[in-house]
Every structure is written in C-alpha cells, then in structure tokens.
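Note that this complex is displayed minus one protein chain, with the remaining chains in position.
We call the chains A and B, going by the order they appear; numbering starts again at 1 in every chain.
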Amino acid sequence: MKLKKLSACLSTAFALAATTMFGASAQAQVSGDVIKIGFITDLSGLYADIDGPAGAEAIKMAVAEMGGAVGGKKVEVLVADHQNKADVAAAKAREWFDTQGVDMLIGGTNSGTGLAMAKVAQEKKKLFISVGAATSALTNEQCSPYTVHYAYDTTALAKGTGNAVVKAGGKSWYFLTADYAFGSQLQNDTSAVVKAAGGTIVGSVRHPLSASDFSSFLLQAQSSKAQILGLANAGGDTINSIKAANEFGITKTMKLAGLLMFINDVHSLGLKATQGMYLTDSWYWNRDPESRAWSRKFFEKIKRMPSSLQAADYSAALQYLSAVKAIGSDDSEKVLAQMKKTKINDIYAKGGWIRDDGSMIHDMYLMQVKSPDKSTEPWDYYTVAETFKGEAAWTTKAETKCATWK
Amino acid sequence: MSTAAADSNLARYSQWALYAGFAILLAAPFIGLYPVFMMTALCFAIFACAFNLLLGFTGLLSFGHAAYLGAAAYATGWLVKEAHLTPELGVLAGTLVAGLCGLVIGLIAIRRQGIYFAMVTLAMAQMIYFVFLQAPFTGGEDGLQGVPRGKLFGVLSLADDRVLYYVVLAVFVAVFLFIIRIVHSPYGQVLKAIRENEPRAISLGYDVDRYKLLAFVLSTMLAGLAGSLKTVVVGFATLSDAHWSLSGEVVLMTLLGGMGTFAGPVIGAFTIIGLQNFLADQVGSWINVIIGVIFVVCVVAFRRGFVGELRAWQLRRKKS
Partner (left out) sequence: MEIFGIPIQAFMGQLMLGLVNGSFYAMLSLGLAVIFGLLGIVNFAHGALYMIGAYVAWIGMEKFGISYWVSLVLAPLVVGAIGVAIERTLLKHLYKIDPIYGLLLTFGLALIAEGVFRDQFGVSGQSYSVPEALAGATNLGFMVLPNYRAWVVFASLAVCLGTWFVIERTRLGAYLRAGTENPALVQAFGINVPVMVMLTYGAGAGLAALAGVLAAPVIQITPLMGSNLIIVVFAVVVIGGMGSILGSILTGLALGLIEGLTKVFYPEASSIVVFVIMAIVLMIRPAGLFGKEK
C-alpha cells in the first residue's frame, strides 16, 4: 500500500518537475526596470565572421559607452544563434518578447530570418532594427512601422556594384545565386540595374545555402559564355565560390563580380585572389580618424578589424539607447519617433536619418580591392572609387513597393 | 502479492498518474507555463504517439517520419495563408495530404521487411525533403512564413495563445484516446501479433501487408495532424519540419519515453522539447551531442524508456 502510494507520488512529482522545470524558464518577466536589447544572428555558420559573436561584442561596446545604464535602468543584452533558420529566429524573438520583456530586437545576418523577425516584431509592436539582413523587401513589400533597415540593402548593392561593373565593360552576366530570400532579391535587383544600363542577363543557377561543392554550378556558369559571373551570395559561400572559380580556371574566361563582400571575405581570400574586384559597402574602418580610432578599440578585443555590419550593430544600439535617454522611456513607438527626429552622427554614419519606409539613409561607398603592392598595412584593402551621397543608393519613392510610404 | 493484484494496482497507479499529468496540462497557462512552448510540446507529443503506434505497437521502424509532418505543415500553411482556409479545414487537409504521402511511400516501402524497411523510409523521406527544398510554394530555405491563425470554424479567433492552447490540448487528448482505442481493438490485437511473430500471423491467414499498410497510413496521418497544428501555432512551415534529424528525434522521444506504452511518447516528447528549449541557449551546438548521448545510452542500457522501466521496477517490487 505504502509502496504504491510512494511510486504514484514519485511519478507524478517527476511529471510535475519535468514540465515546470522546462517551462519555468518561460515565466513571464516584466522588464519594468531593465532595458533589454535582443540580438539574434548567425553565431556559428557561414555568416559568423561578418557579424556573429563580434557583432554582439560591438553592441556591448555601445552599452558600455552609455555607462551600462540609461535613466537609472540597467541595460542588458541577450544574444541567440538562429543557425540560419527562419523558424528558430522567429520562435526565439517571440519567446523573448513574450516572456523576457525584450524591448528592442537587433536583427543579424540572413534575410530569411530578418523577414521572419520583422513580422514577429510587428505583431508584438516592438522596435526591430535589421542590421545584417540585406533584402530590400524589408522596406518594400514587407515594410512595417516597426522595422528600421539600418546598414545596407540589395538595392544599394545592385546600384553600386552593378552599375560599376557594366560601366567597366561587363555587359553579359551569369548569376550564381544563393537559393533563398537574399540571393533571389539580390539577383533581381542587380538584373534590373544591369538591364537598365544596357547589359544582358544570359542565365543563372541556384546553389543551396552553405553549399559544400561549387564545381557543378561553376561548370554550368562556364558553358554560358557570359563575360561576368555575378556572385549573388555572401560570407562563406562567396569565399568558396571564388576559390572554386580559381581552381576551375573560370577566372580565365569570366570576370567575377562579388555583389556582397565584406572585409572578412577579402581577408580570408587574400588580395591576390580578389584584387581589382568592386564591392559596395556602407562603411570602412579606414575611412576617417574617428572610424579608425573606434576600430582600433574593436581590434584590441576581437583581434580583427570590424566589418561594416559590426560597426552598424554598435551604431544602432548606441542610437537606440541615446533616444531612450532623451525621452526617458523604452516604449517602442515613442523611441522610434525620437530616432526619426534625430540625425545620426557617430563613427558609422554622418548625417544619417531614418526615412518613413524604414530605411536608414546614409552614404554608401563603391570600393575597389587594392593590389598587394598598394596595401600599406594589414587590413588596408580598399580604395574608395565613388561615394553615393544621401538617398542616391537607396530605393526612390517612385520605385518603392512599400504600401505605407507615399 | 499475486500478479493479478499487482496488475490491478499497476493499473490504478497508472490512471492516478495519468490524471495528475492531465491536470497539469489543463492548468498550464495559469500556472506560469509559456503557452507557445506547451503547444509546441503537445504537437510533438502527438507526433511521438503517432510514431509509437507504428514502432511500439506494430513493430515497424519508419526512419523518415518527419516527411509526413513536413508535408502536412506545408500543405496547411499554404492553404491557410494563400487559399484562406479556416484553420480546422486547413488542418484536416494537411492530415489527408500526409496520409496520402504515407500511402504512396508505404506501398513502396512495404516491399522490404525489417531494417530495409527503415532504410527505404529514410531514403524516401529524404527525397520528399529535396522536393520541398526546390518547390517554389514552400519558400525553400526561408520557409512558409506568416501563416495566420485565423478563426476556428470561422467564429472563434485563435490569436490569443491561451485560446489556441485549449484547442490544441483538446486535439491532443482526442488523438491520445483514439490511439488507446485502436490498440485495444481487434485490429490492434492483430498488429500486436504481427509485431511479436510475423510469420505466425501470416500462417494464421492474416493479410499482413494490408494490416501493416493501414497502420502506416494511420500513423502518417496523425503525424500530419501534428505538423498541421504546429503550423497554425507558430505560423511557420520550414524545411526543419521535414529534415531527417527530426525523424531521428521522434524515434528518441518514443524510445526515451517508453516504446509500446501510451504515456511514454508524451513524456519523451516533453523531455526532448524541453531540453532543446532550455539548453539551446546555454550549450549551443552541444545540444546535438547531448541528444546523441541520450540515444546511445537508451539503446545500450535504457531500452524500455521511462514508463517501461517504471513498470518493470513496479513489477519487481511487487514480486519481492
């Protein structure tokens, strides 16, 4: 009798314990007296270098600069890895908003996850600043009053690199495209720019994200006989495409156009393999004395120079906290209104401002990779070929597909 | 104590524990458990129960069961989002789609027995995964996003997590009771006979392939139900829903909880989903290692799973 009761109690206790233990982490916590910034990005995959853990460090640098607290409330940064899965990103964002009282979400790399997080933020009426994701859909078809697209987008990349390459003589294009939101959008935007500039699109091939073997795709590209191989991919995929293209001798008959490249990619491949390539970016560590100073601080911690995304992570966090300080509230709508009123002047952007479609308008730079003999110090990789001032690189009102920006 | 008395004590105790567990589930949103987590766990509990019907009660290892969850998830997702179906119709459609996939693959896989059956189901599931990867309507790597929750039967809005929770709980209870019903029916007895000794069942004149195929289709339909529900809950259908790692996880849930028991898969599902939710932030990639270790430990030393071991321990105590 005793034994039966004991075992019954034990097993029920176990069931209770199991469910409450695992669900307990889900207790609703009101963030009344803590300002929580959430950061969800690719921490371990093909985009880990260009944003990743170093991006989280950049955000923490911004928090430290504000003294770790704003208006008496402590500032806390939560970091999560979405592993390049949109459902993981969305689930984590939802959980953070529902149970952790996160006030603002910064979105890292991968456009699929960026779009998913933007939707969750819109549903929960919280501010979402997308830094790492490229897709221009965030400020067009999927624009939302709660989304700020901070660093760059596929339109800017297309207008920058696309035009430059066509002007330099690359008229016929073949695309090697990462098969998800980012790749398709970048291919579309670039195709439009190339055609408008008088070029032709010969064809394209899609490769899975984080592909292990590009040889088969490159063979297809080679048989197209186009002049330019447009790489509509990023991070590890771009590095591997360029390596494989060199191995297969594709570079003898076609020129490579890296439509999205970061300084980490150039560092990984080396100047010999990338010299002369054009790329469009929003920031360069060596741009001016202020950016240099901040980058040295970053270098001391991380042992590499920051990419534009990491600098943008810092800037976004800094601007958010400044706005919270200015109005004394962390209510998303009020903070966003304040941020839209304020010009952004920090090491990342000079005279930047947030437009009604959510784009953060700032200068973009067309840069060219230096040849090895021109590089004077480690990470000195670029010369600035052209500056797109103000709204020049971004979607115009005439082109926009955002329903609420008229 | 006689075995008969021991058995009746066992039965009473099991009922007691079941009621207690159900009470917790019923009260969940009000005792501070996050509804979205609970709903996700319940969906995977349905998935594990469906899988257990096939493995625990019929003795068939379908190593690619995630394909049906994924197929239903995409079907429901698309129908609710693009064709504006109400959620219950979407879920029903998803369940039927999964059953259809189950029928086709079952017909192919049933040609081999034992371990080959497992390999064939895995390979076919992988094929379905690649189809989903390429097909335009699934959204590929980005998945099918923004599936609205809609209004149940056109009247009851499911936007509130708590309302949806009770709907999901109701479906779960229905599935749970349905499986108990099947297992205790004459059909279920034949399945048990097939699991114990297939050649003898054949010699007794049963069309074993027919029984196995029906069990397979039933199991895939219920797996589809789990996937459809999950899509309504999280608003998403992605490639992860059809990936082979999920196929492996459901095996683990069933094994860990207790193959061939009723509550086992439920406990296994909650444990694994809870572990993933709780530990993912702390340990990152090591979660896969942990799952792998649990697998190895279960196969070598814990084959009966929680409920199975508990029962065996009970019986040993009774006898002494």
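Rule of thumb we're sticking to: a residue touches a chain if its C-beta (ideal position, glycine included) is under 8 Å from a C-beta of that chain, and two chains touch if they have at least 3 such contacts.
Every value quoted in this text rests on a predicted model; they were computed, and no experiment measured them.
Touch with the chain that is not drawn comes from one residue among A:S223, A:T387 or A:T404, which is A:S223. Among B:A123, B:I182 or B:L315, only B:A123 touches the chain that is left out of the view. The hidden chain makes contact, of the residues A:S172, A:S210, A:T251 or A:N286, with A:S210. Contact with the chain that does not appear here is found for just one residue of B:Y13, B:F63, B:W78 or B:F216, B:F63.
Checked against the full complex, the one of B:R12, B:R111, B:R181 or B:R210 touching the unshown chain is B:R111. Where chain B meets the omitted chain, the residues involved are 61, 63, 108-109, 111-112, 114-116, 118-120, 122-124, 126-127, 130-131, 133-134, 244-245, 248, 251, 255, 284-296, 298-300, 303. In the full complex, chain A contacts the hidden chain through residues 44-46, 48, 83, 205, 210-213, 215-216, 219-220, 222-223, 235-236, 240, 243, 247-249.
Just so it is clear, only the chains that are shown with their structure count from here on.
Taken together, the chain B residues at the contact with chain A in this complex read 9, 12-13, 16-17, 20-21, 24, 28, 31-34, 36-38, 133, 140-143, 145-146, 161, 234-236, 238, 240, 267, 270-271, 273-275, 277-278, 281, 284-285, 310, 313-314, 317. Of all the residues in chain A, the ones that touch chain B in their complex are 3-4, 7-8, 11-12, 15-16, 18-28, 43-44, 80-81, 84-88, 90-91, 94-95, 98-99, 111-112, 115-116, 119, 179-181, 208-209.
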